[in-house]
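A single protein chain has been removed from this complex, and every other one stays in its place.
Chain lettering (A and B) follows the sequence in which the chains are written, and residue indices restart at 1 in each chain.
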Amino acid sequence: MNVLHSLLRGKERKNNLILMLLALSIFIAMTILSPRAFLRPANLKGMAVQFPEFGILSFGMMIAMISGGIDLSLVGIANLSSIVAAVIMLQMGDSVLSIVLGILGALAIGAACGVFNGFLIGYLKIPAMLVTLCGLQLYSGLGLAITKGPAITGLPERYGEIANGSLIAGIPNPVFVFLAVAIAVGYLMRSTVYGSHVSFMGTNEVAAKYSGINNLKVTIYTYLISGLMGSIGGILISSHYNSAKSDYGKSYTLLTLLIVVLGGTDPSGGKGNILGVSLAVIVLQMISSAFNILRINSFVKTFVWGLILIAIMLISKLIDRKERR
Amino acid sequence: MRSNIAKLATTNEAIVAYTIVALSMAIGIINPAFREFSTVITLSRAMLITLIFAVLQMMVIVSGGIDVSFPAIACFSSYATLRLMLSFDIDSVFFFYAVAGLMGVCFGLGNAFLIAKMELPALIATLGVSSVANGATLAFLGTREYSNIPEGVDQLSRSFLFSFTNSGGITFQMTSLILIPLILLVLAYLLLHHTMLGRGIYAIGGDRFAARIAGFNVIRIQFFIYMVAGFLASVGGVTFTILMRQGSPQNLMGSEMMVIAAVVVGGTRITGGHGTVFGTLLGVLLIAIVQNNLIMVGVPTHFQSFVVGLIIVLGTGITSIRAKRVANSSKV
Partner (left out) sequence: MSTSFLRMEGICKNFGGVKALRNVDFEVNTGEIHCLAGENGCGKSTLIKIVSGAHQATSGTIFINGLEEKKLTPIASIKRGIQVIYQDFAIFPNLTVAENIAMNSALMQGKKRMNWKAARTLAVEAMSKIGAHMDPDILVERLSVSNRQMVAICRAIMNDAKLLILDEPTTALTHHEVSMLYDILRKLKAKGMAIVIVNHKLDEIYEIADRLTILRNGENVATGPLKEFTRSRFVHCMTGREIVDNLYIPEPSSEVILEVKSLGREGAFKDVSFTLEKGDVLGITGLLGSGRGEIGDALFGIHPSEEGSIFLNGKPINIRSIQDATTHRIGYVPEDRLTQGLFLTRSIMDNTVAASIEKYFVKGRLDEAKMDEVTWEWIRRIGCVASDSKAPIRTLSGGNAQKMVIAKWMNINPSILILNGPTVGVDIGSKSDIHKILHEFAHAGVGVIIISDDLSELYYNCNKLVVMEGGLSSGVIMTNTLREEELASLLHGNSLEN
């Protein structure tokens, strides 16, 4: 009960409640509108495989935002990590060891890119937006340099099991990966010293420094974790499609931004919660699937994402202004 | 006097200029064809559209904001207007620019409302608008590319100012469209440097609160900035359509990075308040030289993205470090 209480406090509580209701209403609406298409096991499975991909990326964006910055390079890190994993696995053939090494390679890349980002932001004090925008270009470019253009295919079958298989009760594996990461990140942000420090730093960097918080360390850890989120996402994506390419998921940058803002993360830093972001992920996945089932043009999706983002920010700003009065 | 020269010689713009010169010499040695005047013509063509966008972005960034919606606005307005013209058999360059420009201004109005009036963070607001514009273009206007540009308009793409034949016997023509960015650069310089409105843009970027109490109408100036940015985005889109002789709903998407990078490399600080038109020109030039000559230096195509990324990281890093150095230096 205590856990639940600490998961829902104050304004976060209201926001999360709204999201839960939203998720429920969309689910119900879709069940009524196209029960056969929506409730089809294939569709539910499809949703369950897909949302962890951008969902985990959103966690990275969330952490970066809480720290007072932003991570626009996540998609680039995801692709680069998956490419490196693919190269390793193709070199080493089809074995458990090869896959493990591939995954480790991907994670190492995510960590390295993250540390690079964190260093530029925390030590050289270059604004996060600029660093990660450039980073996106750099990491994607590196990925392109390795693949020389076309996607890398023919990955080990067992690797595909990660995203496409299900170890427990027919529930796709990515769901468990998502849950595990969500719980880990949630614990990190809510219940550790580091989590408090990130939040303080995002609220007021100067006061954090003067309170004895090591801003440089916190920043580097933050983007390191974000980078890892990127590579985990990349692993899921490449496992799902059995290929690694340097420009997958281009639309995910906007999507992750939308998700974290919808999930109650404050763009100016200091505030955010994992439950909110997770709920936002699910809401957006359902809207996305709904669009597919209702045969709505996928470009309309882009249009709608933009509208929702603007709407959320406006509503949140209006509420803020009313409260200040 | 001497200290003035010393000051000039170490500005950001100067460093970019040195880099351009050094780079040009290096490339010129590896590839003699580079040293011919034809390079100026090809580079101008390559830089054309980016320059238009860079001018608008520079203005926005100097005022303390940012605009990543310009490619989407450019695509929407130029594509919509083209389709309009094709449907109603209108063949007028003026119509093309005017109507597309109007659409751009409307988008700019939207941006201005969100950023100036509702005080939303500029990055996220313009990202949202970008998505809306881009989605609307592809969803409601279609995905087809049009190559049948109206004849009168198409003529503009073929008109040229002068031509040059290089030592290899190839003739290069300097397109008349180059006048557009050139005129824009001059106008931007005059505006930013010689009008109170322009100084107001710098003032807002320097200290928004101080600008307000100094008597600047901050909100009005911001509306101006974003609406002009929207207009210029459309101008860029139309010019691109004419130059490429093709109407595309999404070819310009993804160019945000390059434009912002060019602007920052040219000395404009991403935090606002600092930047020059000349520096922006240099920044665009540098990136254009790099992008267009990597193949000649032997960098394979698939490597180019990475190399450009590296250079951008370096360039923006240097600008930021310099800015920090000034902030921490001893005060007079």
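Everything below uses one rule, namely that a residue touches a chain if its C-beta (ideal position, glycine included) is under 8 Å from a C-beta of that chain, and two chains touch if they have at least 3 such contacts.
Because the structure is predicted, anything quoted here is derived from the model rather than measured.
*Asks:* For the chain that's been dropped from view, list the shown partners it touches.
*Replies:* Answer for the hidden chain's contacts among shown chains: A, B.
*Asks:* Considering the complete complex, identify which of B:G65, B:G198, B:G266 or B:G279 is in touch with the unshown chain.
*Replies:* Once the missing chain is taken into account, the touching residue is B:G198.
*Asks:* From the listed residues A:S166, A:N204 or A:S251, report the one that touches the chain absent from this view.
*Replies:* Residue touching the chain left out of view: A:N204.
*Asks:* Which candidate, A:N214, A:S251 or A:N292, sits in contact with the chain we can't see?
*Replies:* A:N214
*Asks:* For chain B, which residues lie in contact with the unshown chain of the complex?
*Replies:* Listed in rising order, the touching residues are 193-199, 202-203, 205-207, 209-211, 213-216, 273-274, 326-327, 329, 331-332.
*Asks:* Provide the residue numbers of chain A that touch the chain removed from this figure.
*Replies:* 6, 187, 190-193, 195-197, 200, 203-204, 206-214, 270
Following the convention adopted for this analysis, only the chains that are shown with their structure count from here on.
*Asks:* How many Å are there between the centre of chain A and the centre of chain B, using C-alpha atoms for each centre?
*Replies:* 31
*Asks:* If we count contacts the way the header does, which residues on chain A are in touch with chain B in the complex?
*Replies:* 70, 120, 124-127, 129-130, 133-142, 144-145, 147-149, 250, 254, 257, 261, 267-268, 297, 299-307, 309-310, 313-314, 317
*Asks:* Any idea which chain B residues touch chain A in the complex?
*Replies:* Within the complex, chain B contacts chain A at residues 66, 114, 118-121, 123-125, 127-140, 143, 254, 257, 260-261, 264, 270-271, 300-310, 312-313, 316-317, 320-321, 324.
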